[in-house]
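The complex appears here minus one protein chain, its other protein chains still in place.
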Amino acid sequence: MAAAKPDPAPDFFATSRAGVADAELRRKLENSTGRHLDHVAQMRAEFPPYDAERDAARAIKEDAIGRLDQLLIELKHQLEANGCTVFIAADAAEARDYILKVARQAGARRVVKGKSMATEEIALNPALEAAGLEVVETDLGEYIVQLRRERPSHIITPAIHLSKEDIGQLFADKLGIPYSAEPATLTAAARDRLRGIFLAADMGITGVNFAVAETGTLVLVENEGNGRLSSTLPETFIAVMGIEKVIPRLADVPHFLEILARTGTGQKLTTYTNFISGPRRKGEADGPGAMHVVMLDNGRSTMLADPVLREALYCLRCGACLNVCPVYRRIGGHAYNSVYPGPIGSIVSPNLFGSAAAQLPFASTLCGACRDICPVKIDIPRILLHLRWKEGQATPPIKWPADARRARAGVARFARMARHPRTMRLLTRAAAIFARPFAHDGYLKRMPGAFRNWTRWGRDFPAPRFRRRKHVP
Amino acid sequence: MTEVRLFATCLAEQFFPSVVDAAALVLERMKIKVRPLKSAFCCGQAPFNEGLREPALELARRFLNSCEPGTPVVIPSGSCTSMVKIFYSDLLAEEPALAARAAAIRPWLFEFSQFIVNVMRVKYVGARFDRTVAYHPACHLTRELGVVDEPRVLLGQVEGLRLVDFRNPEECCGFGGLFSVKLPHISAAMVEDKIVRLKECGAQAVVANDCGCLMQIGGAIHRQGLAIETFHLAEVLAAR
Partner (left out) sequence: MTAFHKLIANVKTALERAPRPAEPGHAADGGAAMPVAGDLRRTELIAQFARELAAVGGVFLGALTADQARPRIVALARELGAKAAACGAGVTMDLAPLARALEQSGVAMTRADRKSVADRAAYRDRLAQADLGIVEAHAAIAATGTLAVVGAADRPNSLTLLPPANLILVHADRVMPDLAAAVAALGTATFVTNRVALITGPSRTADIEKMIVLGVHGPKQLYAIAVWPAEGAR
């Protein structure tokens, strides 16, 4: 599979180290994710059917993914009957080429984009820009990171790594407005700037949240209105969807919308839910003259074939698992070096981006907070464990820094020895005696070998001990 | 008289033997006969979490062969209990005989607080502990086993103990087994933030049910030279 090219892969160990060292970044993440988690907690508490709805939504996904072939046939058929042109992209390159071709044929010059992780995944913007098109991200967060020529650091809050002061400075520099750190002022400035761009755009590109097979309807969920504008004003509209977005029936949609909003953004319902089934019809004043739907595989069928990883295809891209993840909250999204950061990123990135992301499944304590908050209860820890096992057998083997390699070898050695409890107890006894002179009230300040990194990073290590009571071996 | 096997767990055997002593003492005071489960040393979670399934499998085999269905096995760790109760099913997927044994043993496996509250139906163990205490809910205990209230119920009955809340208690302490030394910078950042919150709440002691958390939180507290002590729940319940 020809995956989308990730950035010239910097090493996760280096980038995550930079993340934790950035106290300012950690403060911003703590602020924003904390605010989100408070909203979610409140939204969950006041919605008694929350858990039942999660189960219902999960069951629908399970069913849909379980007969994805049939549903895709039905969806394509219905979309075409509604007047859409459907393109199947096996990988990122095919998707990009097709979109470029459509743009060329339509003579498009100015492209407005609604928020879409799928187009980030296929690295669409650079390709469009290289072809001479002007591409503007219109979701406020995306717009901000585009102005900074950065990649989003979160799948639904792209600029979560920036403070309002950072953004104020950015807008003062790039938009030439007087400096302000007032979110309302900054938002108004972006609105003014983007309104003209919307009215002048000749092509709109957005992602898709759900695609209803029964009716050939794309469901787009958003708060700002930029997705609606991108899919309504320009003459050509392209929706890019992963093949896993298909659900069987229109009546399934309500089961998703509320849990998605409640966990994703801490709302009861997002401001706009758009149901789009086709291009403008005769006599209509707005809507695109041509509507294209790009169905993207790009490694999804590989995930489907893996019975454990398959569950990752249920993901609604709500972003909640990022906000609750203690690792994400300490290192930020950019440290992952992947379009998809955080817990969900750690399970989908290795499949999408290959060895460059092979270390990500190890970037977790397996605490399970992600699964707890996930609106479709994806068992992320289980998938991480599965991938650790699979990635461990992959060729070429994962490139570990020397310390990590030593730690891995150490645990393998421990596992071999731990088969012999009696020996282990003797060793513990020996270690306890040996360590005694070095211990300060029961703790060691410096550890050798694989445990070196423990005491180097802000923690003393408990000295080994042995027991005396009768029931003790 | 009830008889239980007490599985010490590798971390406690090596670094926290007093936890095993205390757990045994608390159970014995409840007129339970405690037999240590000696023929296994480790449930295999450490290699399993690292994706090293073969070595983990051998440890699982050893552990399962040391237990027998019909006798409760009590484990003073939420993490090791979840390993056997939950993660073994993936580990043993290709070993039907062992998987069947695991299924037979699973209902007889209890985390320490779970056993006392849900099986023995005891809340008051006659303990006295004169300190202000913050309870750190360990991740596997809470999210894998669903043991949320049991430790708090037990702590609530301890004389002299004042339980205080702190911000975001459920967030992981950052231990994560090998994670703590493979990605030490992230692990250390997590515990650093946890300790900031613990300091705010004015607790004199932190109590958890998992030796991994105790190592991590205790190690960081000791490095920072703070006057907060760390205890396993069993130690608190054994105190008089």
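A and B are the chain letters, set down in written order, and residue numbers restart from 1 in every chain.
We adopt the following convention: contacts are C-beta pairs under 8 Å (C-beta built on N, C-alpha and C of every residue); 3 or more make two chains touch, one makes a residue touch a chain.
In this text, all values refer to a predicted model and were calculated from it rather than measured experimentally.
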Visible chains that the absent chain touches, using the contact criterion stated earlier: A
Contacting the left-out chain in the complete assembly, out of A:Ile88, A:Ile177, A:Ala412 or A:Ala432: A:Ile88
Touching the absent chain when the full complex is considered, from A:Asn31, A:Gln105 or A:Thr423: A:Asn31
Given A:Gly287, A:Gly354 or A:Gly392, the one touching the chain that is not displayed: A:Gly287
Among A:Asp51, A:Asp69 or A:Asp173, the residue in touch with the chain that has been omitted: A:Asp69
Identified contact with the non-displayed chain, of A:Ala57, A:Leu140, A:Ala211 or A:Cys374: A:Leu140
Those residues of chain A which, in the complete complex, touch the missing chain: 28, 31-33, 35-36, 59, 62-63, 66-69, 72-73, 76, 78, 82, 86-90, 94, 138-141, 144, 157-160, 162-164, 167, 183-184, 186-188, 190-191, 194-195, 198-199, 212, 214-217, 223-226, 228-229, 232-233, 243, 248-251, 253-255, 257-258, 265, 267-277, 281-287, 295, 297, 301-302, 304-307, 310
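In this text, only the chains that are shown with their structure count from here on.
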Approximate Å spacing (C-alpha centroids) for the pair chain A, chain B: 32
Contact set on chain A toward chain B in their complex: 13, 16-17, 20-21, 26, 30, 34, 308, 326-327, 330-331, 362-369, 371-372, 382, 385-392, 400, 403-404, 407-408, 411-412, 414-416, 418-421, 424-425, 428, 431, 441, 443, 450-454, 456-467, 469, 471-473
Contact footprint of chain A on chain B as seen in their complex: 6, 8, 10, 13-18, 20-21, 24, 34-36, 38-42, 44, 46-53, 55-56, 58-59, 62, 87, 90, 139-140, 143-144, 168, 170-172, 174-193, 215-216, 218-220, 222-224
